[in-house]
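Here the complex is missing a single protein chain, while all its other protein chains stay put.
Presenting chain A:
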Amino acid sequence: MAETHSLQDLRQAAVASKVFVQRDYTSGTICKFQTKFPAELESRIDKVQFEETIQTLNNLYAEAEKLGGRSYLEGCLACLTAYTIFLCMETHYEKVLKKIAKFIQEQNEKIYAPLGLLLTDPIERGLRVVEITIFEDRSIGSR
């Protein structure tokens, strides 16, 4: 498959540099990343595409942390069962995190790896940054 082949190429490629997209705290403490386009990526990827990726990520995190009927219900139920219910089922947040992991993998396979970039799931960096690894161009197969 072309996608996995390019991902494997990436693993052998040399890392040129890493770009870090920081958190955006203007809406409070919710998890949100800045959509500002980093200068180092200008030659590699389309600005609109990048912003779309980050925006989707932000929306997913907002969904995870949303306060609403569902989260209250989950919280109350958990309290009543002395939080033993989480031994059997996942929290809503964890479910969304899995969705996010899948989304990032898809984005890497379809969009970023062919361009010589790799997104790292923010949860592996403590939800502080979105780490984008830029690989050197020459190691990627013919375009």
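Going forward, contacts are C-beta pairs under 8 Å (C-beta built on N, C-alpha and C of every residue); 3 or more make two chains touch, one makes a residue touch a chain; residues count from 1.
To be clear about the criterion, contacts and distances are computed from a predicted model.
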{"item": "Candidate names \"Myotubularin-related protein 10 isoform X1\", \"ApoA-I-binding protein 2\", \"Palmitoyltransferase\" or \"Integrator complex subunit 11\"; UniProt protein name, chain not shown", "value": "\"Palmitoyltransferase\""}
{"item": "Per the touch definition above, residue among A:45, A:64 or A:113 touching the missing chain", "value": "A:64"}
{"item": "Touch residues of chain A, complete complex, unshown partner", "value": "18, 20, 22-23, 25-29, 64-67, 71-72, 74-76, 78-79, 82-83, 91-94, 97, 123, 125-129, 131"}
